[in-house]
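Below is one structure, written out as structure tokens; the observations come after it.
A protein chain is absent from this complex, but the other protein chains hold their places.
Moving on, here comes chain A:
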Amino acid sequence: MSAEALVRGRAAERLRTVRWYQRPRWKRLGAMIALAVLAVMVTGVQGTQRDLFYALEENLTSPLLLVWLALTVGVWAVREFLSPQVKAVSDGYRSVVEEPRGKLRRAWREEKWLRWGALGALVAAAVFLPSGLERYWQTVLVDQIAIYVLVAIGLNVVIGWAGMLDLGFIAFFAIGAYSAAYWTGALPVQPPMELNNFAVIPVAIVTCLLAGVLLGAPTLRLRGDYLAIVTLGFHEIVYLTAKNLDDVTGGTGGVKVERFSLDLGFWSYEWGVIDPMPYYYLLLVFIAVVVFFFWRLEHSKVGRAWTAIREDEVAAASTGVNTVRFKLMAFAIGASTSGVAGVAYASKVGYINSENFVILLSVLVLAYVIFGGMGSIAGVLFGAAFLVWLPEALRDFVDPKDRYMYLGVLLVIMMIYRPQGVIPSRRRARELKLSESGESDADAMTEPAGGRLS
């Protein structure tokens, strides 16, 4: 009996002991080394079909592995052994920076000329700097950045202000683009009368308004996830219609669209094929007008009603806010902005097919808005511009096929450490703070379908 007890006691003791590699510190080291190996596999050479282990051998023997190991183990070592020193340094830095920063912030809030000056400098930079860029970057600036900035501003109305998750926003962009193609006579079906590209803009706005209301009306009772799925479905309907109805839309083969031109009788101008800069200035005007209008909207009755609906729909309705009307309005205004972007896109690139409007773009535009800061116009402008620019810039440094992977990593890191976005809106940041302390919801999206009642 005693022998048996002894054996059991030893076994229990062995089970209880924590070995060195089971301690959290060394576990974290293991995780960091694994991360380094993963990173080298992902960023190293591609595999081939002929030799299954080619990529493994190449990457694990390459000096790149050492670089990654040095990086990850370095981060681990600093966090484990040097954190007091790091904290002291960052505290020292903060105490030095604190005062001038506070002063600057106060001045920013109080001095009107500072804000106007900053705005003027930004506008001047936006007007004059791009003409010094290479042709390639000018094209990126117009074809992608300017267009998606416009789309993102539209999506910001729906998601950032009214708090409705829309995963199919590019559908309205497509409707705008195909409106341009239709009314300029580019599609296989002919319009009753051909219009100038500029005249198409109001037509596209109205079309997208109607499409927005059409999508909005049956879905208004839905919230959050359910609404997101419906918008996803709406996008697929529009996309597949464009793709498969090729007698009408040109399908994947695409159609050629005329470019912008203006003929006022005494003065005429054509936006040419090669030089992107005239389009750039045109789009800059569009963006400036839209931003100005939306800035007014945000600080008006409409913006406040949207905030009320986003924060507490039941309370908003009991306060007399017509929630249906304001939600539809958000859908319609967002959609029509996207429609304008669609017209501009079709008229700039001169060619559209159904593959210009895949679901990935809807998701990317959503990422631009969230990355920049939902509900903040400055944030959305920055977010869209930066995230459209990034993959293009990465082209020179990494395997072009992997570009969006880096974008993904950036988004993951961003959402962990700064979920409110780069330049958050003040209201949104407050809501996030309140929801962290459990006092309210960050947005209407997380509310149950029926709404909570007291």
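Note that in this section a contact is a pair of C-beta atoms (placed from the backbone, for glycine too) under 8 Å apart; a residue touches a chain by one contact, two chains touch by 3 or more; residues count from 1.
Simple rule for what comes next: contacts and distances are computed from a predicted model.
> Name the absent chain as its UniProt record does, using one of the following: "FAD-dependent oxidoreductase", "Transketolase", "ABC transporter ATP-binding protein" or "Sarcosine oxidase subunit gamma".
Listed in its UniProt record, the absent chain's protein name reads "ABC transporter ATP-binding protein".
> Who touches the missing chain here, A:126, A:333, A:346 or A:377?
Answer from the full complex: A:333 touches the omitted chain.
> Return the single residue from A:46, A:131, A:190 or A:318 that touches the missing chain.
A:318
> Tell me which residue among A:155, A:305, A:343 or A:364 touches the hidden chain in the full complex.
Among A:155, A:305, A:343 or A:364, only A:305 touches the chain that is not shown.
> What does the interface between chain A and the hidden chain look like in terms of residue numbers?
Residues in contact with the chain left out: 293-294, 296-297, 300-302, 304-305, 307-308, 311-312, 314-323, 329, 333, 427-428, 430-431, 434, 438-440, 453-454.
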